[in-house]
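Working notes, beginning with the structure itself.
Here the complex is missing a single protein chain, while all its other protein chains stay put.
Chain IDs A, B and C follow the sequence of writing; residue 1 opens each chain.
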Amino acid sequence: MALKLHGVCAILATPFDSQKRVDDSGLRALVDFELRSGVHGITILGILGEVLRLSDSERREITRIVVDEVRGRVPVISGTGATGTDLAIMYSKEAEELKADALMIAPPRLAKPNDDALVKYYRDIAKEVTIPIVIQDEPSTYAVHMSPKLIARLSEIEHVEYLKLEDPPTPIKVSQIRNLIGDKLGIFGGLGGLYAIEELSRGAIGIMTGFAYPEILVNVYESFSQGRRDEARSLFYRAMPLIRYEAQPTINVAIRKEIFKRRGIIKDSTLREPAAKLDSDSLKELDELLSTIDSNILPSESKKISTITKQTNPA
Amino acid sequence: MALKLHGVCAILATPFDSQKRVDDSGLRALVDFELRSGVHGITILGILGEVLRLSDSERREITRIVVDEVRGRVPVISGTGATGTDLAIMYSKEAEELKADALMIAPPRLAKPNDDALVKYYRDIAKEVTIPIVIQDEPSTYAVHMSPKLIARLSEIEHVEYLKLEDPPTPIKVSQIRNLIGDKLGIFGGLGGLYAIEELSRGAIGIMTGFAYPEILVNVYESFSQGRRDEARSLFYRAMPLIRYEAQPTINVAIRKEIFKRRGIIKDSTLREPAAKLDSDSLKELDELLSTIDSNILPSESKKISTITKQTNPA
Amino acid sequence: MALKLHGVCAILATPFDSQKRVDDSGLRALVDFELRSGVHGITILGILGEVLRLSDSERREITRIVVDEVRGRVPVISGTGATGTDLAIMYSKEAEELKADALMIAPPRLAKPNDDALVKYYRDIAKEVTIPIVIQDEPSTYAVHMSPKLIARLSEIEHVEYLKLEDPPTPIKVSQIRNLIGDKLGIFGGLGGLYAIEELSRGAIGIMTGFAYPEILVNVYESFSQGRRDEARSLFYRAMPLIRYEAQPTINVAIRKEIFKRRGIIKDSTLREPAAKLDSDSLKELDELLSTIDSNILPSESKKISTITKQTNPA
Partner (left out) sequence: MALKLHGVCAILATPFDSQKRVDDSGLRALVDFELRSGVHGITILGILGEVLRLSDSERREITRIVVDEVRGRVPVISGTGATGTDLAIMYSKEAEELKADALMIAPPRLAKPNDDALVKYYRDIAKEVTIPIVIQDEPSTYAVHMSPKLIARLSEIEHVEYLKLEDPPTPIKVSQIRNLIGDKLGIFGGLGGLYAIEELSRGAIGIMTGFAYPEILVNVYESFSQGRRDEARSLFYRAMPLIRYEAQPTINVAIRKEIFKRRGIIKDSTLREPAAKLDSDSLKELDELLSTIDSNILPSESKKISTITKQTNPA
């Protein structure tokens, strides 16, 4: 069975309890919430998942729990990039053994830009696995720039089948890559969904992001892919104030955890340190934005989900 | 007379002709357009003005022309930061001689972070001028990070009276700075206006940006400052799809010049090289966005202005 | 017993076999070699140790083996910094449990410069351990700049007792820090020993580096600390061509592993990927340099050690 990723792949936050330990039941609650929101895939161990603050055994445990909770209903994509090839291979093989469906692989640390070294890194990892690889093009955190030409080279590697694109301006880069290699890589937009409509219009196959109202993006994506583009655009535009707010550099993880807490999904919005935090005015701004969202944008079904969630996961 | 900057200060693009020479009449047309749009100040020689691609004599000429065209109707703020103190002093004194009303000063290149060197830089410049200084806090281009504590130190320097804040997340930084020094510095938001409402709500005195529909920001600002906050917010949210689109990293100058051309204000959207460019789909995306803006957001008066402009500046 | 670090603390490479697995016997051979060379301490899990390419369990195993092999003859300093506080605490507690004598702690990833976050990071770790902490000031790899003022703040934290200084120009920074806090922190120079004489003259208490001829640095240090400064300087100058050669950015780990192999200490000079490598001319350059070193600089006793080593560890 050939796995096909597409649509809204929710990047999962890693909930911590007040002692900053991984909160297993919160993690399962997040998975349930995302699935009920209708997402088409779940991505774990990304930047939003605070992967750079997790130990090797925590990475394994999170993969195990999420795969177990998802029970094959949607594909699970596990972040297995590392600061070196051997470590990335180890993470990747572990993820495959734990039944992840695909791997999201960030580039390694490089002393200086080196396309050949990046090709070798992805090639060496790809040799050791049998599941699809999603290249993570996210220069803001990883400080590695991938040109469309390099991405075209990477697309020649067996198992490299997808690209998560977070190198702005993303719409133009979607077109540049597709001009070089057509559909050879399935491209997911990211950046909190900030340019989702433009990315989809230029041929992206989905959105991979941690936006905390995934049901909105699911609606945007489904309207769009079913040909109701004006509806998709209209909904997208109405969600833009919140999308923009969530996308704020350095505090987007804090904002999303806070929203998940306010939505009753997780009990604690704790971040691992060092982490940029919200201030009291941020909470007010968030309340104001969410009330707008609640009254105008959320599809009625989602609202019900939200209510149910609140009952089953009292904060 | 104590000059008081506030409100929407439009950062001016520098129009070039097809030979990439400064287009003097386009520059005057831009000034006229901004004034008719109701802006409260005009900032020249910023990043949007492609200042890093201008010769010393072009800088002088642009300052001279803009001051002449504005004729004192609003303050003119001139960008006079430089890669070294002596050069910044030279630019600053020239700008003052040419009757600029204030100086926007970016930090210098530093081999490594050094707060004391930054304090000395601003102090040394401030000694040589008598007009207000706006600190330009824009780490994305200048690669200098200014902590709230450093900004508080800089606020002690005579003539340092304003801050242009483009270090995201800007809303929280507005509060952090105001918690330290209150109103001692007047803070302008930037970043294309992406967080204007939050910045104003937290005490910013205005928005300094090159957003190509300044009349929208003027309306947002005036509604806000006259206490009609819901109206301000509603207008701001409706403009958000365009604000977000314009704010795309690396291509925002190209987008704005293209809009100014489409609005009939400048004849040529040429950029000086090297410059990231739009592709054909960008132009379609822009048309789509602008048609939405035209039909829903622009105040009727602005539409008239737009029409008049088109007549007097045929593209 | 109050542990006192000083002198030449050798940063240990992590030898890998041809399958890139940690080579336990090579690791023990390296420890023996360093001890016979007369070093005053051994530092593991630094950049030279390719720590960023090691799994959590490999880190533990290396610590365990080295502590076992050293048998208390000199202090063992273990690198336990991490991309987040919780991970650094975990590594630090493990190192203490495994009987490391001190911790070398690199700063965490920061979204933007933030002195307060760095103070909190070191403070939070220090609370969880009882052994001395060496701050690792190495902006080239970790991209965190620590001003003398920040280092003075960090020196107030209990257990923070040493600084490994690799932020050039190091001689001046030694003086700047000592002007602020005197002997409050014991400062080690680094950078391959490139400025060891100047650092010692300005009050550094030792050199922490992976230079592959540690016996030379031991001689420099002991001559210097016993008051024979001209002798120290003369030896240091004669070693300079090699010190400089080893210190080449990106390939210094490769050079040192190659020298250890040529000296008969480890069997394989394999690096974990991605890694900058030597070319065939590098090997010739190295032979030429080493023949100079062998004939002119090495103390006769060291030469014997070298010979013995070659017999017991045939390459």
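Just so we're on the same page, a residue touches a chain if its C-beta (ideal position, glycine included) is under 8 Å from a C-beta of that chain, and two chains touch if they have at least 3 such contacts.
Here the structure is a predicted model, which is why all the values come from computation and not from measurement.
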{"item": "Touching residue (missing chain; options C:59, C:202 or C:272)", "value": "C:202"}
{"item": "For chain C, residues in touch with the removed chain", "value": "168-169, 171-172, 175-176, 194-195, 198, 201-202, 236-237, 240-241, 244-245, 248-251, 276, 278-279, 281-282, 285, 292"}
{"item": "Residues in chain B touching the chain absent from view", "value": "20, 50, 52-57, 83-87, 90, 108-112, 114, 117-118, 120-121, 124, 249-250, 272-274, 276"}
{"item": "Residues belonging to chain A that touch the chain removed from view", "value": "112-115, 139, 145, 147, 167"}
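Simple rule for what comes next: only the chains that are shown with their structure count from here on.
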{"item": "Distance from chain C to chain B - Cα centre to Cα centre, in angstrom", "value": "49"}
{"item": "Distance from the mean Cα position of chain B to that of chain A, given in whole angstrom", "value": "34"}
{"item": "Residue list for chain C, restricted to those that touch at least two other chains", "value": "112, 114"}
